[in-house]
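Of the protein chains in this complex, one is absent; all others appear in place.
A, B and C are the chain letters, set down in written order, and residue numbers restart from 1 in every chain.
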Amino acid sequence: MKEIKDKAREMMKGFCRVCKVCDGKACAGEVPGMGGLGTASSFKNNLSALAEVKLNMRLLHGATEPDCSTKVLGYDLAMPIMAAPIGGVSFNMGGKITEDEYADAVVGGSKAAGVIGCVGDGVPPFIHEAGYAAIDKNDGYGIPFIKPWEGEELEEKFEKAKATGCTTFGVDVDAAGLITLRQMGRPVSPKKPEEIKALIDTVHGWGAKFILKGIMTPDETELAVEVGADAIVVSNHGGRVLDHAPGSAAVLPGIAKAVSGKLDVIVDGGIRDGVDVLKMLALGADAVMIGRPVSIAAVGGLQEGVETYFATLKGQLLQAMVLTGSQTVEDITSRVLFSE
Amino acid sequence: MKEIKDKAREMMKGFCRVCKVCDGKACAGEVPGMGGLGTASSFKNNLSALAEVKLNMRLLHGATEPDCSTKVLGYDLAMPIMAAPIGGVSFNMGGKITEDEYADAVVGGSKAAGVIGCVGDGVPPFIHEAGYAAIDKNDGYGIPFIKPWEGEELEEKFEKAKATGCTTFGVDVDAAGLITLRQMGRPVSPKKPEEIKALIDTVHGWGAKFILKGIMTPDETELAVEVGADAIVVSNHGGRVLDHAPGSAAVLPGIAKAVSGKLDVIVDGGIRDGVDVLKMLALGADAVMIGRPVSIAAVGGLQEGVETYFATLKGQLLQAMVLTGSQTVEDITSRVLFSE
Amino acid sequence: MKEIKDKAREMMKGFCRVCKVCDGKACAGEVPGMGGLGTASSFKNNLSALAEVKLNMRLLHGATEPDCSTKVLGYDLAMPIMAAPIGGVSFNMGGKITEDEYADAVVGGSKAAGVIGCVGDGVPPFIHEAGYAAIDKNDGYGIPFIKPWEGEELEEKFEKAKATGCTTFGVDVDAAGLITLRQMGRPVSPKKPEEIKALIDTVHGWGAKFILKGIMTPDETELAVEVGADAIVVSNHGGRVLDHAPGSAAVLPGIAKAVSGKLDVIVDGGIRDGVDVLKMLALGADAVMIGRPVSIAAVGGLQEGVETYFATLKGQLLQAMVLTGSQTVEDITSRVLFSE
Partner (left out) sequence: MKEIKDKAREMMKGFCRVCKVCDGKACAGEVPGMGGLGTASSFKNNLSALAEVKLNMRLLHGATEPDCSTKVLGYDLAMPIMAAPIGGVSFNMGGKITEDEYADAVVGGSKAAGVIGCVGDGVPPFIHEAGYAAIDKNDGYGIPFIKPWEGEELEEKFEKAKATGCTTFGVDVDAAGLITLRQMGRPVSPKKPEEIKALIDTVHGWGAKFILKGIMTPDETELAVEVGADAIVVSNHGGRVLDHAPGSAAVLPGIAKAVSGKLDVIVDGGIRDGVDVLKMLALGADAVMIGRPVSIAAVGGLQEGVETYFATLKGQLLQAMVLTGSQTVEDITSRVLFSE
């Protein structure tokens, strides 16, 4: 990993410092770039909410060689991890690799590692085009995320995404409120439950599944269940849309309680290593999405970088499972959380 | 804004560093100057009390293009923001622009931005004279704040201020206790409720309104209601009079509860961006006052600087309203506050 | 004060940095010297316990020109402040002034400022001798503190101190546990209640009063009442004897409650300015002792330095009384404390 990070630091110069700990401090306010919006408190809250979680170490058990595989949204995953949908290599990451190279690295690297990669959306169009091409190349094994556009653009994007052969579609409603896009004449916006429901019905009509990304409260979780989402992603969009949102790990337990098994709960925000993955599962998630570290691995080492990062995560997750006495992913419950 | 802040940093050299985050750390103890008194803990508490407030992000709704206009004290404001009364450009800000230029920038810039500016008071007399002239030039659209002088000076100032055509008068009782003014033979002091009542009766006799600035406890809020104030400003005077006061955001909910709609609640202290404005409204304020950032904008860019700063605030406030599902200012309630 | 502190910084080089805020961080572990023992956590806890206390600012009242005078242990004091007993100029403060000059500055400066100074004890004997000489020169207006020696040394010291004409005697039991003194053949030790009682009876027989310094728990407060002490000093000895003791402001409320008016409560530990004095009174103290800042003032400006420091404190205390609506020292109660 050191080699990949060193290379990434060189490639992303001026856009990401590839810090020892990726915590939003050095890059506060750098949007575009890899930072959090404003004071970057939402980015930092993701890290600090996770850091407050402590684990019960247990060694008197038989979980010697645990199994971290899982099934999420019908995908058989080697571990409960997905690559988050991120795009805009040129203006966020320095542009030393192309959008196509990036999307290929993320989607291909994820697949090779036994997990699944998501691809992003934005302006200009080559962002989603690169993503869809990567999914296409991987026989539909990848999940396109579409921004909450106003008007026809939304439906058009779904049609385009469908052509990749993918079996799951996502919308990141947390991308709304980007006034800059509105000013460019390409408005994104919050969506009423009935608007989301219409989209979901369409997707279900295709026999596919739908992920609603950007849920941060129990009440909107209940709305997500009502409109028929197959999964939500608990996310403050990496702290890039609203300053002073809580960390996702802080809202996750309340959301998991509100779900009560009616849909899959995915979470992103500040997950850096395998222990963080285990924490999120213990707090109620079914799987996690990882953003910035995957981007850094992709820029620093293309597909091989992504694979290496996922391999590292897997080793850490397995070790954490051993040390908390968790033989399977199902064993990772609140039992592993230390409470004072 | 970057250009304005860079210019301000140059103009205010030795008086204000125009830090990336204006939090009272670098300038602790610099009174006169732009700092907080003593350890500057009251200044810092303003920031930290606000920083502790976290927001519920919500995207499943129809608040796509929110309206942030409001009515406070009879003024139709484009957003619930006022420029705080600050004076003393020469000894607080470096004196590279004149008191007149400063007052014109604040009052004129506020008006142009659809909000309203307040002007300060002090020694020497050109401080309030500059302020009154600016209000006069803007046809009475501005609010004069008068220090709690002892003796005849208080009434004389009110008469002078009245001549500007203004329709609202303020007294910042939190300016009392400035022993230096007493030593200069120009004592300011706390005021008994009956003294404030007499002033308010006079102002009401003129058909004008009265703002009492410097309320930090529920019991004095009740006194403000009893003596007939039209509005209070919850304020620790920017941390410049009493070290170790709580941040205004920490006392605001208790005060808002004590008011129960009987007068308008304005608050200042540590508000830096539009998200902070939304937080203060959610904690119970009807409007906010902003001090140091407006001063920096005025010194760095005169009226245009103030307008630019207010435009930035508006964009941030609107974005925060979208991301918390607040179509109007009235929708910004405790519903948007995250509680652990 | 700036001049005095600059001079002190020069005079105390290698022993005290005369930091902007005297908080025990830079000098951690420097005993001898001016620091706290070990990690200096007890020193730092003194500061942080005080820093956690926040004040209710109130301005709607008539406390315009407050009176901070008080009566403690029969002394009429201009304000509720005493200079703490400190000695050992040569090994703690750099030795650029003599022990005699130091004691004269503290005792004389305190008297001139309308408060009272205490003098310390230690090895070699010139420490207490300098202190007693200073009290003698000031016609007995000063308080000698004697370490809790084992054997005859204790009684001998009391007899010697009596000759100064002083009317109050103190013992700082918190000095016990200094194993180094024991190793030098001059053991100090904790004292059983009956041992303290015998001392107090002797002192009372002389028509004088007795202060027991180093009480940090309610149970030992009750013992102090039982054995007849006229006053206690709540103190962790400036963090110089036991690492990881709480700050004195943290234990003060519990102790004040245990006292219920049966003796005077004096407190030291981290008091730097007049607002800190007001805080300690609000937490239950009748008066405060100030240590390091007085030493710095004495080394930096001799008697004039001490007087200047006390004048500064008085201005700050009076301003804090105005801003909290406290006309007299008796008005400084829990009413002025902000609680979240």
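In this text, a contact is a pair of C-beta atoms (placed from the backbone, for glycine too) under 8 Å apart; a residue touches a chain by one contact, two chains touch by 3 or more.
Bear in mind the structure is a predicted one, so any value in this text is a computation, not a measurement.
For the chain excluded from display, the touched partners among the shown chains of the whole complex are A, C.
Considering the full assembly, A:A63 is the residue among A:M12, A:A63 or A:A175 that touches the omitted chain.
From the options C:D243, C:D286 or C:E307, the residue with contact to the unseen chain in the full assembly is C:D243. Contact with the omitted chain, checked across C:D174, C:D230, C:D286 or C:E307, is made by C:D174.
The residue touching the chain not shown here, chosen from C:I196, C:A231, C:V265 or C:V329, is C:I196. Listed residues A:K13, A:K54, A:K71 or A:H204: the one in touch with the omitted chain is A:K54. Remark: the residues of chain C touching the chain excluded from display are 29, 38-39, 41, 45, 148, 150, 173-174, 176-179, 189-193, 196, 214-217, 219-220, 223-224, 236, 241-246, 250-251.
Contact between chain A and the unshown chain involves residues 20-21, 51, 53-64, 273, 275, 279, 315-316, 318-320, 322-325, 338, 340.
Here is the rule we go by: only the chains that are shown with their structure count from here on.
Listed here as common contacts of chain A and chain B: no chain.
Interface residue usage between chain B and chain C, two copies of one sequence, is largely distinct: under half of the residue numbers at the contact are used by both copies. The distance from the centre of chain B to the centre of chain C, with each centre set as the mean of the Cα atoms, comes to 41 Å. Rounded to a whole number, the gap between the C-alpha centres of chain A and chain C is 58 angstrom. None of the residues of chain B touches two or more other chains.
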